[in-house]
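The complex appears here without one of its protein chains, the remainder shown in place.
And now, subunit A:
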Amino acid sequence: MRPLTEAETRAVFEKLGRYIGENIQLLVDRPDGTYCFRLHRDRVYYLSEKLLKVAASIPRDSLVSLGTCFGKFTKTQKFRLSVTALDFLAPYAKYKVWVKPGSEQSFLYGNHVLKSGLGRITENTAQYQGVVVYSMADVPLGFGVAAKSTQECRKVDPMAIVVFHQADVGEYVRNEDTLT
């Protein structure tokens, strides 16, 4: 476990910024204590300073997880957000997509969101903008990337993909073993 290097921090913040924009500030400066990012076994964890003290006293080999896992660095040093970060993305998300109840399941199985399943989308979402996906009952289901801008979404045919799937909460069941 160690703090992130400059380059790593940039990679993480850049990725986070695609979903929550300048709200990233709110993650770092919190009124309820100091929070920080830590790297452990290529994974990035987000936790309070208080928790950090405890985690620091656990031997590195036996430390499994601390606070919330945000994602991991790939072997090529790219940062990949995982679904476990959803709890922190959802409240701050700038661009959102709501899926209809009928296609909720399809998304939770790891499929892209099609135009036919699109319930609602934030105005002026640009193409390739990071979006958080919600059910119509406002339950966050995952996140992805807008395949079409809001304008284009109106015109495309029902089977066209509007959101590329990146992560969904179905992964908790599908690949529990690789989450950490």
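Things to note:
One rule holds for everything that comes next: a residue touches a chain if its C-beta (ideal position, glycine included) is under 8 Å from a C-beta of that chain, and two chains touch if they have at least 3 such contacts; residues count from 1.
By our rule, contacts and distances are computed from a predicted model.
Its UniProt record calls the unshown chain "Probable 28S rRNA (Cytosine(4447)-C(5))-methyltransferase", which is the correct pick from "Rab GDP dissociation inhibitor", "Nuclear pore complex protein NUP43", "Probable 28S rRNA (Cytosine(4447)-C(5))-methyltransferase" or "Small ribosomal subunit protein uS9m". Which of A:V44, A:L108 or A:A147 touches the hidden chain is settled by the complete complex: it is A:L108. Listed by residue number, the positions of subunit A touching the unshown chain are 47-48, 50-51, 54-55, 57-59, 62-69, 84, 87, 104-105, 108, 135, 137, 139-141, 168-170, 172-173, 176-177, 179-180.
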